[in-house]
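Omission of a single protein chain aside, the complex is shown with its protein chains in their original locations.
Right after this comes chain A.
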């Protein structure tokens, strides 16, 4: 498939072609995006594009087309670059026009010079985002998307990466051929550069010498120790222990529409040119009189132009916001496309058995408590669907109280949830962790970047907070701030990022599940007291057997179920509104003390998610009654619990 190879392997040559045809006209930019849009529309073409999420950077060809599923962690300042520039050959005076889009370095032959004063020069603007893989992405998401990609990638022989080991040496030879020649061209006789190549684009050079070391290096989370002994670069992942490449994503169009914490899928040209990392070494190059060099601090330079092998650049040709990251669902769920419609309606037809099975599964997981399982489903499909001034609508934080403390129950519960949702994080609350972790992202002005924190999460991430491990103790200032931040997150679904001189509010959409023994110290929308029916002697065995008992295909259905239902619309008819009104008035009449507006809020929420969980997009009378019933059951349980506690005291 030579044509595929072309746009996949050397997209820049295609851009060059289009540029040459339309040259001074600025139409060429539009044509380029259109061309690639067309190409990617072809059946499953997106799967041929190697993904930075699955393939280590050093396996990918520089300047080839790649894709990356990521979250915008920080936004750097916009850059002005030479959109179009002219080179002059001083000997022949021949002038050639080039394009600077999708490139980091202005290309220039050995005999040529760039004419900086040419009237042809067009200055354009692009935006750089610092992107990290979606924090807390579940292993199964990675696996499944990798499998779909890989199966396709094998079809096309010209895609540079195949995961099998024996093939790699060939690839690397190719890379080797490519790289040193380039380097020779660019920096002849520069010894310090050589060192840098080792530290920076270490992949290529080490790779051919020591394939094994390379492997470990790549998987060790990029803690490459540079020979110049600077501390390893903090890649700024929101969650500790995250792996995967961070990327500088350069966006050329409509970057205003993207926000921090948005999840994007970008298709673009991979740029790992080692020249990019040189900026770092220039400090020592005292002969340089360029006053611009001293403009930024060392830290800032390190952060804003890290070695390209650690933080590759992607020049985006196409980018889209993702509604979800579940690879089992079509990426874009809009109703126009017949394919997605079909998918949705197919799934809807078998919804109720899936729900029943999921309920059964969760009931087992919650030690036989079906009411808690019911609430857990509601919680898992909840999402903030709107905001009324400051009030977030549709959040449904569940506090699962009465969790057995000893048997690592919460740990296992989290593992099950992890198997169901695309992104999640398990926060074990302890005095230690509250005092010492960084929850709120803050701006580091020396490095001029937003240092991430635990609470910088993408939309619809499941945050499971384990309060059972919390002991008595003293929280210090940081701890108090962290607890307040958690409280704010739950109540208002927003995190106030710390910009030192001021705070900025970032709305978020995070599903919080709190497991605790008693009532949680954090606020929650609804507290469900767990009533275990069975206490398995060996929790671990019990839980893992639960998982193995579920067929992978069924598990996948659960996953689709939870992701899909979140995206459905919902409405309430006038008729039912009336009925609800009547009901509420009635309830208040009987017992004005116990039924408040808050309770109505809760009931409406439960009713909403209950209807959605059954695939219904309007509220029916039955669902409303069922919601009332559930709430009544839950409350009765709480009351009972209070009585028990009261007796004990």
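Here, a residue touches a chain if its C-beta (ideal position, glycine included) is under 8 Å from a C-beta of that chain, and two chains touch if they have at least 3 such contacts; residues count from 1.
In this text, contacts and distances are computed from a predicted model.
Going by its UniProt record, the hidden chain of the complex is named "DNA replication licensing factor MCM4" among "DNA replication licensing factor MCM4", "GATB amidotransferase", "SDCB1 protein" or "Pyruvate dehydrogenase E1 component subunit alpha". From the options A:320, A:484, A:538 or A:639, the residue with contact to the chain not on display is A:484.
Only one of the listed residues, A:9, A:124 or A:323, touches the absent chain: A:124. Touching the missing chain, out of A:349, A:577, A:629 or A:642, is residue A:577. Think of the hidden chain as still there; on chain A it touches residues 74-75, 77-82, 85, 100, 103-108, 110, 112-114, 116-117, 123-125, 186-187, 190, 256, 259-261, 275-276, 278-279, 282, 285, 287-292, 294-296, 385-391, 393, 443, 445-446, 448, 450, 480, 484, 492, 499-502, 504-507, 570-572, 577, 580-581, 583-585, 588-589, 592, 596-598, 600-601, 604-605, 608, 619.
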